[in-house]
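Mind looking over this structure? Questions follow.
With one protein chain held back, the other chains of the complex are shown just where they sit.
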């Protein structure tokens, strides 16, 4: 039974607490949060105790920590936890600052501890089935990937301001999904972003509608479409054209009811947002982490994967600002110095 | 070039006139109708002349007649036209009276002339593809056939009164479709009919909602569902369960547009009624008739097919009235005397 | 926290044990089974103890029992448990013998204890949404109900022999679903059943393919289609035609992936069988039971509902054997004596 400390008792921490508790091989023993009340409430609900992050990380009886704190604390906590010989599952993104993330990567490497990044979409049954079908050659060689990712409604402006921008906050999932499906990172990234949903988002220096095009060294292309607002629900679709056909992972609908009236043939909407859509994915993600830690096998989403997605977000942010495509090596070169 | 006389210039006659004119191997030369004006107008629109039915049938320069007159004239016209050595395409049903239809069948047999019955659904691309798939064994051995056939709105009560009842007027299409798909006639027919759409239909002695269940000598079962009212359009679906799978012929929609809003995911409705849905079928039906006549091959829907469907309608009418299943041989036995 | 005893540790008992354990307001404390090993294994997995059914029923510290034993023990256990002042959730069917079930009903009435019957489909999200839409008038007045219910593969012949026959074993779910959706019981039941899937089923005295037609006092009609074999998976669909439109509850598919190749456009199959399809329904069913017991409100599926479904199964069995429609009052009359 893995003994788990949860750092962060906010919305996503609450989701993870449930997955930890429900798993037969893990138990939640401690919760921390900057807001002590939140930590206490969540701890109590799961028979755990509220403690500080430092305490949790220092406790030799805790096997692993799940980091669900604000992004700007991720790198520090990853480093501290791995130094204390804990396995880590950290929410995305690794960091908003690529250099900081790369430094963490080096620090972690020295510890030999497993660090998994919480790119939950890799564990969505539909996307997983798509990846398997691509890998087994069901559509021959993949040539053109297309990801549609629309949120139902924009976040509060206060969140937008600290989010690192749409590419680091929202598209980061799609960058990782592209890396996962294509089995490679792109060579060039070209992005356009505009603000048509809400002028306040533009005033906050961010965009709410974007298209990112990426090319690969073997001539493949990927395109990501993002919007902060789809009034019909969470629109999460992926399609891949290959030499032997097309794969499409369609939306998950609220139910399977279809109503035909004088107004048309009406199906249910997509599930409202990520909690509804990706709950099975969060559980599968946690199961994959527990399995890797217990068996000593490699975690399925590495810190390197997290850094790769962050580098793409950095490239897209730069491309959208300058209007010029960015080579991924330009992003990584100054960093490598 | 086949020279065609059209008997009947009503709604369905107008449809056939267009198919005759558009076909490269047939030309419409004469039109008759009890209402002289209607015949004249339709004739003029196609460069034909208005004449009486007797005149048309007697004209040795006319190769074939298409009978689209009221049902109670069908048998007389079939007999007269075949006696005059004309090929005949006659609209369904052959007759409302099974004995009268059987007598026609005998009379026609003596002439050797081809008589085709206008069961247009056999020529619908979807149903045709379903039949082909059944025949080629794509779902193994068929076991359970289900036909859904709903009109968008009930006909006028004046029509209901002379229609012969729902089973002879509407279900007749489904009986023929069942015979076509199953490649056999059933052994027993069990029907229930009620009137929930419009009490005036009950007052006219008819039903507007019905279910017919038929069993076959080899244990297969077919079920037909009918309603005179589906406010969302013409609902025409067929499905067959077989030992190797399920085939479904779905509705034809008005267009391929899908709209997702806060109200749901909305597709177009099925096409409104038979003119919209079955226009391609009417053209294919006519082409099949022309081809059979020109090449001397058998017509694809025979007078016997028309009589078989009528016998099933008779059986269903009787079953719905008595509440007892009816054996098809009971229907045909007194007739055979 | 409700303390629960589970009677029966077979396949369906195992499903219920999980639902009981996972529910925040119930805990599994004891398990019984005719096979002691099975009871012990299941009890251990959930931190419960294996005991006899008598023991469990006699234990005043147990609040409720879930009966998942063979059907022929249901009535005895229902009576014993309610006499011991326990709330009961009993798997379907109540009994294979209608008179026995009616006797239980009387016995239970005297105790005032809640007895819920495990018609899980009422708790399926799709069917629930359909029921809600019917109730809220979204398709006006319902007129024609159609239930498609195909198993993926027939059960072993040994099971068929003791199952009570297709109508009591399989269609019983559809009878209850019809009663649930129509909000009434039918007046007449007409059934045809054949054996085309496997001749061994006919030799065992049962049918494997069936159609049941039911009429209601207000002219509505319901039709149920059953097959023991659909090689593509568990086919569970419901549609209702009403004066204002059509509602369809479609199948739940294994995933949302669609593959287009030179062979066609290929979606996933329906989920394989009831464990896959109805797991959410089992959990919702248990939650409804717990809520009813805790709040003292009426259980949502009563023993009377179980008896009504059984009476319809009895009527269908008789109709399929005699070839004659059966009035529900004929079934209930001799019983009422």
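For clarity, chains are labelled A, B and C in written order, and residue numbers in each chain start from 1.
The definition used in the following text is that a contact is a pair of C-beta atoms (placed from the backbone, for glycine too) under 8 Å apart; a residue touches a chain by one contact, two chains touch by 3 or more.
Predicted model only: the values in this text are computed from it and were never measured.
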Hidden-chain contact residue, picked from the options B:181, B:246 or B:288:
B:246
Using the definition of touch stated at the top, determine which of A:44, A:99 or A:196 touches the missing chain.
A:196
Among B:72, B:138, B:203 or B:218, choose the residue that contacts the chain missing from this document, as touch is defined above.
B:138
What does the interface between chain B and the hidden chain look like in terms of residue numbers?
22, 125-126, 129-130, 133, 138-139, 244-252, 255-262, 268
Where the missing chain touches chain A, by residue:
141, 143-144, 146, 148, 150, 188, 190, 192, 194-197, 209-211, 213, 215, 218-221, 223, 225, 227, 229-232, 235, 241, 243-246, 323-325
For review purposes, identify every residue of chain C that touches the missing chain, sorted by number.
230-233, 235, 253, 259-270
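In this text, only the chains that are shown with their structure count from here on.
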Taking each chain's centre as the mean of its CA atoms, chain A sits from chain B at a distance in Å of 58
Could you grab the centroid distance between chain B and chain C? Build each centroid from C-alpha atoms only and quote it in angstrom.
41
Residues within chain C bordering two or more other chains
244-246
